[in-house]
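Other chains dropped; remaining ones untouched in position.
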Amino acid sequence: MSTMPRFGAGIWHFATYVDRYATEGYGDPVGFTEQIDLAGSVGDLSVVDLNWPFPGFDGSLDDVRAALARNGLEAVAITPEIYNKAFVRGSITNPDPGVRRHALEVLHEATGVARDLGCDYVKLWFGQDGWDYPFQVDYSRLWSQALDGLGELCGAHPDMRFVIEYKPREPRVKIVFPSAARTLLGIERIGLPNLGVLLDFGHSLYGQETPADAAQLCIDHGRLFAIDVNDNMRGWDDDMVVGSVHLVETLEFFHTLRRNGWEGVWQLDQFPFREDSVEAARAGVRAMKAIHRALDTLDEEALAEAQSRHDALAAQRLVQRALLTAMAGDL
Amino acid sequence: MSTMPRFGAGIWHFATYVDRYATEGYGDPVGFTEQIDLAGSVGDLSVVDLNWPFPGFDGSLDDVRAALARNGLEAVAITPEIYNKAFVRGSITNPDPGVRRHALEVLHEATGVARDLGCDYVKLWFGQDGWDYPFQVDYSRLWSQALDGLGELCGAHPDMRFVIEYKPREPRVKIVFPSAARTLLGIERIGLPNLGVLLDFGHSLYGQETPADAAQLCIDHGRLFAIDVNDNMRGWDDDMVVGSVHLVETLEFFHTLRRNGWEGVWQLDQFPFREDSVEAARAGVRAMKAIHRALDTLDEEALAEAQSRHDALAAQRLVQRALLTAMAGDL
Amino acid sequence: MSTMPRFGAGIWHFATYVDRYATEGYGDPVGFTEQIDLAGSVGDLSVVDLNWPFPGFDGSLDDVRAALARNGLEAVAITPEIYNKAFVRGSITNPDPGVRRHALEVLHEATGVARDLGCDYVKLWFGQDGWDYPFQVDYSRLWSQALDGLGELCGAHPDMRFVIEYKPREPRVKIVFPSAARTLLGIERIGLPNLGVLLDFGHSLYGQETPADAAQLCIDHGRLFAIDVNDNMRGWDDDMVVGSVHLVETLEFFHTLRRNGWEGVWQLDQFPFREDSVEAARAGVRAMKAIHRALDTLDEEALAEAQSRHDALAAQRLVQRALLTAMAGDL
């Protein structure tokens, strides 16, 4: 059996949430270091991705290091909060040049924190950069601003890697980096080696991509720096537990990673609004472990042969055999 | 020219919002009576629909009455907050019988407030009643609980009208009353005269109904008690300004109301996350007024003739003529 | 282990197809009795649903009986072709009263054939009854025409059962019976005991229902007369092989049938455009058999307990255990 990958999670997995209706929250607030302790209690996580500024936290970076250390965790990434109150009309594409500068300051500072924590990358999620209404923006200018801002940021920190986590929509009705191909097109234009893609399986799925195909495209361009996984109903970013709905396509996604020798972290981006967060993480990891075992038993030669004929029925049979046999053992 | 209808708005139109990302809000908080003052400043609104418990408000009912009075507004409805923290796993279908009882208490109390304020109806929106995952609930039991709870509530207050505002999803992945037909089926089963439908145009649109057809169905069952309008991109409840995207279908919706002699309030349910709320309300009212004028000029006889032949091209031409002529005058 | 259900298929599963692009077809034409022979060669099918008039067939009913007999098949249903050339603008809701009469004649005649063949039901699929454009039809009249036509048909044949196969769209942009709830609402209004629902899993899935919930609703109304299964990507009626994408929800659908003691045929409605039709049917039956075995092993008591708490994580774990264990054995 091949070696298990490293598992990770966005630290927000262990927070509680608000939305526009449940403004008082889906549960009592969980402090930032308490979130880290919950991540540690999952038992299979090696790394976490941390929001920054650390939400509701007024301690020092050493406090964070200590919390990580006592839980055997490392910070794989920093996710700068360029989508909260100051940036609801955009960060590096905000119509106000003062806000654009502020966004870059936050991003530079976040990069410093990522460096201090030894992170692998800074994650850029432009959830508020985009538009809502027809005729609201000049698309050419908005796109240029996005590329210019990214060029400035990534050019200033050649020692750090940056990833764009693309997403079709939410909270903006339309987000400036909505798909793998659009993001790659932007990255190629910027032309810097330290900017890549974080592919969120769920974003790809509800964005009507085939996630495995999107992953392959990013890999073929040498830009798949990181991934997140979760599940949804194909219409929205539901951030459900991995494998709870689209098991076959989740397997296909990880199969593509393995086929290409991709060796990054298998990372959770679930939002367990109404579930116990530790149990939800364990369920996600359990699904990923089963998928990993399934990939060990999948008859790759026979699959390649079926694919060479585009034989969907033969391919499905091989896949179901591997998947179902492997998963059953752990349940 | 026919008399203009009364215009209204949900009071939350004039609040600011949070969501799961912008947890610090899309703007500074706006107090409850300040929201009423903003509604008053729109200039064309006659009524408002009020959340209850009044959000963040510790004054008296008389304070609310005074705020309404000084703005020339009446409370058309109370919307009980059966979707906030205590009820994120359901209100009258919560798995915990204690929470179900609590939900009914809130609903009874809200009905009292509605009575005190002389409201036309109590609005029931079951955004947290439903499910997220396959196999999570027993559908038959959940449906029965919903109907039982409604029967108990409406049966206890024969002097008050209640409306169910159906919605396909959000915040739940699936909501127990997702469509006009499903809601009518439940209402017929309950069999009480004081329970009807609030049809939100946007919910109908992104729920893949034809809103005009859904309105007709509710009218034919004698259950269209109220309506809300807004717009979206057909994939989510974007709550955009009326007419900003789907002008033709919005016109068709109001045309159906007029054709049937329906005479309720034309009410806004917009969420101007990043816009000035008063200007957004004015834009919505302006669109509704233009639509009202268009209906005055629409050649109903010719339209009926075209419809008797299912002649889409002839019908469209008549409609565009009326719509575009009428709107241009006000712009 | 419980007794296997009877398996069936729409006979069109074994035809070849055209669409608006591949007007010359996805393969060479397959004669009607040849389709029956292919159905017979699958090896697990007991019944078939037959289009009528039998497509491209000029033999006698006895020829059809003979073809069925030599393959050990029975005709479970007749599907009248009220969606082909004569009816592309509607059958019982056609704007032309002559076409409406013609549609009823075809339906009466089809009922006679169904009676002669000893069918269980006549299947009514109103794919061309609906609308495409805003303002094209008078919704109230169209709905009345549909109910009137159905009342006339079903009232004239109290000895035969009829089912409406609802579908959100295709080929019409909007179909008059788009959902389970809308269909039940119409059936209740007609008020005849011999009119029920055929629930097509795929239609329900891409119609944004939860198929298991829709099945439960139909059962609770005593109207679930028949079912069809297939799979899709939730955006269109792809009619893919059962279980190829949404295995968990397919299992949940059949679980609901079993929990209610529903004992009809488990029937395929797949369109293998580019696949071998016999192999595609075998793959679908193999998936259904595995699901049936999974239901034998599912811990119903524990599931009911998890559902009583709306505990999605516990329910999922039970389900995955049963599903994956059972399927692995057959692959």
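The letters A, B and C name the chains in turn, as written, and every chain counts its residues from 1.
Rule of thumb we're sticking to: contacts are C-beta pairs under 8 Å (C-beta built on N, C-alpha and C of every residue); 3 or more make two chains touch, one makes a residue touch a chain.
Bear in mind that the values here come from a model prediction, so they are computed numbers and not experimental data.
> In total, how many copies belong to the whole complex of which 3 are placed?
4
Quick note on the criterion: only the chains that are shown with their structure count from here on.
> Could you report, rounded to a multiple of 5°, the rotation needed to superpose chain B's C-alpha atoms on chain C?
C-alpha superposition angle, chain B on chain C: 180 degrees.
> Check the residue numbers that chain A and chain B use where they touch, and answer same if over half are used by both copies, otherwise different.
Counting which numbers both chains contribute, over half are shared, so the two copies meet through the same residues.
> Whole-Å distance, chain A centre to chain C centre, using C-alpha means?
A distance of 39 Å separates the two centres.
> For chain A versus chain B, what separation do you get between their C-alpha means, in angstrom?
Using C-alpha averages as centres, the distance is 35 Å.
> What residues in chain A touch two or more of the other chains?
233, 235, 241, 244-245, 274
> Enumerate the contact residues on chain C facing chain B in the complex.
My answer: residues 89-90, 95, 131-140, 143, 168, 174, 178-179, 181-182, 184-185, 188, 207-210, 212-213, 216-217, 220, 248-249, 252, 255-256, 303-304, 307-312, 315-316, 318-319.
> Under the touch definition given earlier, write down the residues of chain A that touch chain B in their complex.
17-27, 55, 83-85, 88-89, 127-128, 132-134, 169-171, 173, 233, 235-236, 238, 240-241, 244-245, 271, 273-274
> With touch defined as at the start, can you tell me which chain C residues reach chain A in the complex?
Per the stated touch rule, the residues are 208, 233-235, 241, 244-249, 274-276, 279-280, 283, 312-313, 316-317, 320-321, 323-325, 327-328, 331.
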